[in-house]
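Below: one structure, written as structure tokens.
On to subunit A.
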Amino acid sequence: MSDITGYENEEPRIGVYICHCGSNIAGVIDPKEVVSFSEGLPGVVRATDTLYACADSGQKLIKEDIKKYNLNRVVVSACSVRMHEPTFRAAVAEAGLNPFLMEMANIREQCTWAHGHDPDGALKKAKDLTASAVAKATFLTPLDMITVPVTQKALVIGAGVAGISSALDLAEQGIETILVEKEPTIGGVMAQLNKTFPTMDCSI
Partner candidate 1 sequence: MHAKPKLAFYWAASCGGCEITITELGMRLVDVSEIADIVFWPAAMDYKYDDVRSMKDNEIDFTFFNGAIRNSENEEMAHLLRKKSKILIAFGSCSHMGGIPGLANMFDIESICERVFDTMPSLDESKGTRPVIKSKMPEGEICLPELYNQVKTLAQVTEVDYFMPGCPPVVDQVWKVFNAALEGKLPPKGSVIGADIKTVCDVCTRKKVELGFKVKEFHRPHEIELDPNLCFLAQGVICCGPVTRAGCGLPCLNGNMPCRGCYGPAEGIEDQGAKLASAIAAIIDTDDVEALQKTLASIVDPAGTFYRFSLADSIISQMKYK
Partner candidate 2 sequence: MVDAARQSKIDLRAYTEVERVEGFVGNFKVTLREKAKYVIADRCNGCGDCSSVCPIEVPNYFELNIAPRKAIYVPMSQSVPLIYSIDMDACIKCFKCVEACGPLEAIDFSQEDKLVTEDIGAIVVATGFSHFDPSVMEEYGYGKFPNVITSMEMERLNNSAGPTAGNLIRPSDNKNPQKLAFINCVGSRDKRFNEGCSNFCCMYSIKNAVLLKQMNPKVDITIYYMDIRTPSKGYEEFYDRARKMGIHFTQGRPSLITEDPETYNLYVHSEDIALGEVIEHEYDMIMLNTAAIPQPDQNEMSSVLNVAQSPGGWYMEYHPKLRPMDSPTDGIFFAGACQGPKDIPASVAQGSAAASRAGRILHSKEWEIEPTVAVVWPDRCVSADGKSCGLCSKACPYGAVDYAKGKAAEIITAKCHGCGACVAECPHDAITQLHFTDAQILAQMRALLAEEPHKKILAFRCHWCSYGGADLAGTSHFEYTANERGMRVMCSARMDSDFIYEAYRLGAGAVLYSGCHPQDCHYITGQLIGAKRAKRLSTIFERMQMTPGRFRIAWISAAEGDKYARVLNEMQAVLDNMPEEQLLEEIERLKPEVTKRLRRFPNVPGVQEAMDFSDTMVTAITTKESAA
């Protein structure tokens, strides 16, 4: 069950990318210091900084490095996973790596933006977060997305102006749509209005 334990005998070859995010990160800490810190971490064969990791140039760099350095793990120290995880997953996938072999460290929202008053502390934290991502990356395993079937039927809850237009759009796309309204009539607040701006036509 080595795919579950996550530790494969394959020697990890990790690429670490420290994003400047313009001045968002680099304005508080020096990304180069994080790069030199990362260079000595176990498994790291490539560490570098980039002005915008999410930009085409940044993604291109990662993709090229994967080939050039034969990377099998990628760590991106940049922003929140809620922001760019899909971007970098797609990037490594394009380079032929399983997308789940990419790990992010959030050194923007949860570091430089929150610790602008303490650049030294922020730098320490950025290093630790990057090391932590490297550690996790070491134990990452390739995963495949799970595919589920789709019931081709929509439910729209609420038949006010938004619900009605949504339901009409779905229906006109050919999708069976249930439009549910808790009151005895549809129309919502709009139906109660006299005339509506800016055209002053009747609401119903």
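The rule is simple: a residue touches a chain if its C-beta (ideal position, glycine included) is under 8 Å from a C-beta of that chain, and two chains touch if they have at least 3 such contacts; residues count from 1.
Behind the choice of candidates: all candidates are chains of the complex that A comes from, given by their letters.
Nothing here was measured: the structure is a model prediction, and the numbers come from that model.
When the candidates 1 or 2 are screened for touch with subunit A in this complex, the one that qualifies is 2. Residues 1, 4-7, 33, 37, 40-42, 80-82, 100, 106, 108-111, 113-118, 120-122, 124-125, 127-129, 131-136, 138-141, 143-198, 200, 203-204 of subunit A are the ones that touch candidate 2 when the two sit in their complex.
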